[in-house]
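With one protein chain held back, the other chains of the complex are shown just where they sit.
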Amino acid sequence: MAARFRVRYAETDKMGIAHHSNYVIWMELGRVEWLKEQGLDYRQLESEGVALAVAAIDLQYRASAFFDDELEVKTILSELKSRRLRFDYQIARVSDQTLLALGSSIHIPTNEQNQAVRFPAHWLDELATKVTRG
Amino acid sequence: MAARFRVRYAETDKMGIAHHSNYVIWMELGRVEWLKEQGLDYRQLESEGVALAVAAIDLQYRASAFFDDELEVKTILSELKSRRLRFDYQIARVSDQTLLALGSSIHIPTNEQNQAVRFPAHWLDELATKVTRG
Amino acid sequence: MAARFRVRYAETDKMGIAHHSNYVIWMELGRVEWLKEQGLDYRQLESEGVALAVAAIDLQYRASAFFDDELEVKTILSELKSRRLRFDYQIARVSDQTLLALGSSIHIPTNEQNQAVRFPAHWLDELATKVTRG
Partner (left out) sequence: MAARFRVRYAETDKMGIAHHSNYVIWMELGRVEWLKEQGLDYRQLESEGVALAVAAIDLQYRASAFFDDELEVKTILSELKSRRLRFDYQIARVSDQTLLALGSSIHIPTNEQNQAVRFPAHWLDELATKVTRG
């Protein structure tokens, strides 16, 4: 029910902690996994010519992650419109359930020419029941 | 007066554009360069046992960056307190001055034990005249 | 008995495949996992003041990896001396067992001052029975 992975050595920085830019990639892991859990494959979406361009992100960092820590990203779909989706994320360390970061991302459905489009109706229908308001 | 660099091939993704996570790294390039332009070296700060832990970031994406585009990050220090600094960023493509993204980051001075500390007074003094309110 | 993970979206490039630099990071995942399977924790090694500096790597790429492909890194310790270790890697796609790449890495035990040292005797003893000659 959540993406799980370990902090890679290459993700650490000279402060000895995971560099803050990795959390953006980890939110993406959470998002891809969430879609998969709903039976929706991001590759399938892209094969229909639709991508979810990232329009905005934010992250609040609460605690550091260290090399080889097992982390978990809990993802919810917090907003769903035909031209805008929003996901919220909680990133935590599995061993002690420390909350490491809270984040969100806003997405615009786009076509292969990188133009904003309406999210395909059958995807909207499938996701409509999955929205969790914060 | 700004960090300049080109989009790396490795920074692109299968959408054919620079992956959105790179902007977080590019903001860091802007921040490091800004400090250097003020005569303040981030390595010097770290050698005094102080780091600027990242407490929060946000980014709004306006347009895509492509492989080998020359980009420019304009950075301002928009808030300066002894326990909190905020930087704002504009990331643009040099060739046509397209604004690609707006971002900000909030930082907490920390010691080598990763504990919040007051920003050293001589750094505060030096930076106090550099604050640009938005 | 092997590191398993999925290709991240951020790891793809504009050719639509996983960028070749990621394989170096994936070899590291294989190495860390291999040590763990032997009951040897890389964090434990580092806490004894010893790191395994990378002295050389090579990689031969055989086939491409795509977004969300599940990959597997099989790692063997192919050489063990007090001042030099060598690991060999096979990276394959799990679904069809396609071999994607063959690689190797050579490591020099170093201390915290980044100087070459002898690998601690108790680690050597533990690893001596694990060497697989190619």
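Labels A, B and C are assigned to the chains in the order they are written; within every chain, residues are numbered from 1.
What we mean here is this: a contact is a pair of C-beta atoms (placed from the backbone, for glycine too) under 8 Å apart; a residue touches a chain by one contact, two chains touch by 3 or more.
In this text the structure is predicted, and so the values were computed from the model without any measurement.
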Can you say which of C:L40, C:L59, C:L80 or C:L127 touches the chain missing from this structure? C:L59
Kindly note down the residues of subunit A that lie in touch with the hidden chain. 9-10, 12-14, 16-17, 19, 21, 67
On subunit B, what residues meet the omitted chain? 5, 8-10, 25, 28-29, 32, 41-43, 67-68
Positions on subunit C where the hidden chain makes contact: 14-15, 17, 20-22, 24-25, 28, 46, 51, 53-61, 64, 114
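We take it that only the chains that are shown with their structure count from here on.
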Farthest chain from subunit A, going by the mean of C-alpha atoms per chain? C
If I superpose subunit A onto subunit B using their CA atoms, what angle of rotation comes out, to the nearest 5 degrees? 180
Chain pair bearing the highest count of C-beta contacts: A-B
Count the residue numbers both subunit B and subunit C use at their shared interface, divide by all numbers used there, and answer same if that is over half, different if under half. same
Based only on mean CA positions, could you tell me how far subunit A sits from subunit C in angstrom? 28
For subunit A paired with subunit B, centre-to-centre distance based on mean C-alpha positions, whole Å: 23
So the centre of each chain is just the mean of its C-alpha atoms; given that, what is the distance between subunit B and subunit C in Å? 33
Residue list for subunit B, restricted to those that touch at least two other chains: 14, 17, 21
